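Remarks on the structure that follows.
Missing here: one protein chain of the complex. Every other protein chain is in place.
After this line comes chain A, so read on.
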Amino acid sequence: MIPSAIHLDAVSLTFRDGSRLFDGLTMNVAAGRCTCLLGPSGCGKSTLLRLISGAADCHLDGRLRFDPDPPASVRCAWMGQDDLLLPWFSLLDNVLLGARLRGTLDRDHTERARELIAEAGLAGYEQALPAALSGGMRQRGALLRTLLEERPIMLMDEPFSALDALTRMRLQNLSCRLTTGATVMLVTHDVMEALRMADRIIVLGGTPVAIKTQLDLAGTPPRRPGDPEIIRHYEPLLEILLSEAP
């Protein structure tokens, strides 16, 4: 799997009701790196992810390019705030959901899924139903399901926001470890999460929505909470977000 770069050139979005979200937004997301989108609620972060996934129900002006450009059907993997594990499937079957839905499930997929489950510390729970797992375990399952897709782009929409602080930190570490080398676009409200996980942070805000600031972070994610890079950028980022909040 070769990670893709994402380029938005002067993108404007118009919804069915005629409202516009972006007006000439230009953004570049580097291949093989984790880019975090930060911004106040309703600024269009999730819509941007949906646009890239091909799911947004709106009219697009401008250009959305992928480099390299794989077919749309195998371009992106998605992970949202809800784990979306199917309650009638075991953890293993949930991790294998993509291959099963495409009708391509084979022994290699199953072995890879078992390896990932063990790597995520869930060995022994392969046959457990989601109802028997904790929130953190379910979200780990969702992460593994996303990883097993082995897509050039991973889109993550506030994937850890519903978890407690410790579980969230553990999952951030796991996610960074398992997504090394992949193009990840992560939407979050949490400045600390962005600083821990991202190679680049893009802050969105204003009306119409535009890039307020973007910064490249030194070092390799996941960063420790006391990392100098986090201490240096935390307050300025928070100030920008607070000034943007309605």
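Observations on the model:
Keep in mind that, in the parts below, a contact is a pair of C-beta atoms (placed from the backbone, for glycine too) under 8 Å apart; a residue touches a chain by one contact, two chains touch by 3 or more; residues count from 1.
Rule of thumb we're sticking to: contacts and distances are computed from a predicted model.
Hidden from the displayed complex is a chain whose UniProt protein name, among "Nodulation protein E", "Putative hydroxymethylpyrimidine transport system permease protein", "Molybdopterin dehydrogenase" or "Tryptophan synthase alpha chain", is "Putative hydroxymethylpyrimidine transport system permease protein".
Taking the complete complex into account, A:Val74 is the one of A:Val74, A:Ala123 or A:Ala218 that touches the chain left out. Hidden from this view is one chain, which touches chain A at 53-55, 73-74, 76-78, 80, 82, 84, 86-89, 97-98, 100-103, 125, 128-134, 136-137, 149.
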